[in-house]
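Every protein chain of the complex appears in place save one, which is left out.
Chain IDs A, B and C follow the sequence of writing; residue 1 opens each chain.
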Amino acid sequence: MPRQQPQPRLLASWSILVYAFLYLPIAVLIAISFNDSPILSLPFKGFTPRWYQQSFADQALQAALVNSLKVAGSATLLATFLGLLAAFAIYRHQFFGRNTFRIALNLPILLPGIVTGVAMLAYFSDLGWDLSLWTVILGHTVFGIPVACGPILTRLAQFPRSLEEAAYDLGAKPAEVFRDVLFPYLWSALISAALLAFTLSFDEVVVTIFLTGRENTLPMEIWGRLRTNITPEIAAVATLISLVSGVLVGLSQGTQMNADGRR
Amino acid sequence: MPRQQPQPRLLASWSILVYAFLYLPIAVLIAISFNDSPILSLPFKGFTPRWYQQSFADQALQAALVNSLKVAGSATLLATFLGLLAAFAIYRHQFFGRNTFRIALNLPILLPGIVTGVAMLAYFSDLGWDLSLWTVILGHTVFGIPVACGPILTRLAQFPRSLEEAAYDLGAKPAEVFRDVLFPYLWSALISAALLAFTLSFDEVVVTIFLTGRENTLPMEIWGRLRTNITPEIAAVATLISLVSGVLVGLSQGTQMNADGRR
Amino acid sequence: MKETSIVYLDSVSKVYPTAQGEFFAARQVTLDVQAGEFFSILGSSGSGKTTTLRMIGGFEVPEYGQVWIGGEEVTELPPYQRNVHTVFQSYALFPHMTVAQNIAYPLTIAKFPRSEIQPRITEALKMFRIEGLGDRYPAQLSGGQQQRVALARALISRPKVLLLDEPLSALDAKIREEVRQELRDLQHQLNLTFIYVTHDQEEALALSDRIAVMHQGKVEQVGAPKDIYDRPASKFVAQFIGKANFLSGTVLSLAEGRAQVQIQGQVIEAAIANHTPQLQETVTLMIRPENIKLKDSASVPSENQIQNSIQNHIQGQITGMIYVGQTQEIQYQTPLGQLTVTQLGNAIAQPENTLSWNIEDCIIIQPE
Partner (left out) sequence: MKETSIVYLDSVSKVYPTAQGEFFAARQVTLDVQAGEFFSILGSSGSGKTTTLRMIGGFEVPEYGQVWIGGEEVTELPPYQRNVHTVFQSYALFPHMTVAQNIAYPLTIAKFPRSEIQPRITEALKMFRIEGLGDRYPAQLSGGQQQRVALARALISRPKVLLLDEPLSALDAKIREEVRQELRDLQHQLNLTFIYVTHDQEEALALSDRIAVMHQGKVEQVGAPKDIYDRPASKFVAQFIGKANFLSGTVLSLAEGRAQVQIQGQVIEAAIANHTPQLQETVTLMIRPENIKLKDSASVPSENQIQNSIQNHIQGQITGMIYVGQTQEIQYQTPLGQLTVTQLGNAIAQPENTLSWNIEDCIIIQPE
């Protein structure tokens, strides 16, 4: 009989508590979204898919979803491209100012959304731009850049410089080195970055409130309704959003880890 | 005469553009906060410290600041402690489920604040708790845990296991190993984690709106005023908040990098 | 054995589950180490040498078998309840403590009074010639100094046994030989028991009283350095420790420690070492390249010495030469096959030569 190895039980139970604490509210939300009761509360009175059916049929929610996808899609493309540039700049500046650049990049993401919102509103009105989905896209791009830059920079930092040098050595010019060596290497990080930026943009409320014109995004629509009539329909939509966010973030982290493993 | 080394000029100019894009709104905000004009806009009509004086004298802002500090302080302590536990759990589970744990931890931070807010509101009302600063603190702790866990986990992953083993080997029991070896090693990461969690909590609006009772936090107070009277005083307060956030995040990252260098 | 040896491993196995089933990092390892011995565990990476050391130190608990230290069974005791200390490959000095605090740690944790700790630290700093460094932090020390601190820390509480996990591998080649000598002197001086893990055969040969050679989790051979080098138990050991010529042949006859072996139609005489062959068995012979002597073709033994067989000398033709400074390796084509001969310094071989060796230097080994 092989001897049993000791297990860290105390730590395991503690950490289960922490995770339970994190996830309980979400569990309650999901329960409410299937609850056959017209008020946003437990106890559970029976299972119903009614709130989901109702939300799928809702015209205003559909329009808001389309707007959300437009904004998130465009902001993601911009943020990923600019994030790639920023990551390169940080990576190349091996010596002077590398850390300064990195911190400078992360500041905007940690500024209160309310500050970013006020600042951009003032800025756009100075430029004389009308508020529209375009101004929202620009606003989302501002906090999307640092988010997108993160995974790209992480992967870039692991990039073996010798691969690049080998390509140069074998006759490739700078653009060809990027196409043949760097881009295939960064591909998974770009996907991961884009997924993250998309999720954040899709969920954002505060900046959006300041920068949008007449069009509502999905979280804004929910926000608006919460003040008037709080129904379990909201819980259903919130559950769906959580699901999409969860899947996207999971995919993003999975892509990163796969790439790490393969390397 | 030494030969000059080639510089990557194109990349440098591109990255300067990206940073300019990120920081222009903040620059405009700062300019407005010193602008001698009663509307929230440029052009610059002259320098005045008036808006800052006005905001310092504002009783409601002072009360909101005190609330913000209470909430952020308590949430930070809770989040850092629980984040440390979570980081340990992930670190110790070398084999099975390590990545799953890590992803599970990061999900709540990326859920829309609006979803977290609705979910916790429903949860607390089910529990029959009255809304107060305490419910806000719990809400902020939920997204503070993953944020605090990040730097701790990063540092822990670099921890040379042999240090721990050496301490055991020389006669230290588990609690002594933690006190004498692990804690001093993690110290900088804990500071860094706490600073991050504090900043996020201090700036948060969306979850706070759902979970607060009668008391306002500082961003909530600004939020409330933006709907009624938009004055440059708001720009002054926003500038101050940005400054504090910037300093805290800078400190946090600086602490981390110092520790990395010393290691 | 268990009760009298200072360290005794009784058929110890360490198993890890893998996707392909169970992986034995150590398989039925039995070792006994006597007090005062310098005992080395030699093997390449993945041979199980470090796993074995970690089971003695208490960092791994074996799935099967028992670990005895000082006559007591300690198989499942944690490291802090064992009277052995480890010097880690990375030294594992606590980065936030000064040198003096590092060295004092085993005493501090054992709650010795301050007044007793101080003189012992002073003494240790002096003994390891790091007097001036007590207030420095590990990051401010050179590799050699860090190693001294690690040794001082491990020895301050006077353990029965010191475990050393490749303690020289982080040092420069030049310092390494110096420190090697110091280690050996220290062990003699304090009459300590050292269990020393290394992948460097020269280190093991130069330092050890006895060596255990490990391969794929198993102990291949245990013995004194000369024993292992001159009479390796298996082809693996012969190859791992030094260079060797291998010949394959059939046993024709056996007599008192000797065997006649037929190789490519030639008959040569070989000594029997750890492996006793059967008649007609196909065996592997080993001759170390430095044990082959070169003679001019002119001075071959007379006809009646040769009789019917070639016994222990043969004609060869040079096919290659590699100059490596101290020695020169010469490849010969002979009727027995390719043979490599090592010569010292500037000796130069004639284009055609007779190769000869002592019969004791040509031994029969296990064919892996």
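Observations on the model:
Just so it is clear, a contact is a pair of C-beta atoms (placed from the backbone, for glycine too) under 8 Å apart; a residue touches a chain by one contact, two chains touch by 3 or more.
Small disclaimer: the values here were computed from a predicted structure and weren't measured.
Taking every chain of the complex into account, the omitted one touches A, B, C. Which of C:Arg27, C:Arg82, C:Arg288 or C:His313 touches the hidden chain is settled by the complete complex: it is C:Arg288.
Although one chain is not drawn, the whole complex shows that of C:Thr86, C:Gln221 or C:Thr342 it is C:Thr342 that touches it. Note that of A:Pro49, A:Pro160 or A:Gly213, the residue touching the chain absent from this view is A:Pro160.
Summary of contacts with the chain left out: across A:Asp58, A:Asp126 or A:Asp180, the touching residue is A:Asp180. Listed here are the subunit A residues that touch the chain not shown: 160, 162-163, 165-173, 176, 180-181, 184-185, 262-263.
Mapped onto subunit B, contacts with the missing chain fall at residues 2-3, 5-6. Along subunit C, the points of touch with the absent chain fall at residues 44, 172, 174, 201-202, 205-206, 225-226, 229-230, 239, 241-243, 288, 290-291, 322-327, 342-346, 361.
Quick note on the criterion: only the chains that are shown with their structure count from here on.
Interchain contacts join each chain to each other chain, per the touch definition above. Ranking every chain by how far its Cα centroid lies from the centroid of subunit A, the top place goes to C. Work out the mean CA point of subunit B and of subunit C, and you get 55 Å between them. In this assembly, the C-alpha centroid of subunit A lies 17 Å from the C-alpha centroid of subunit B.
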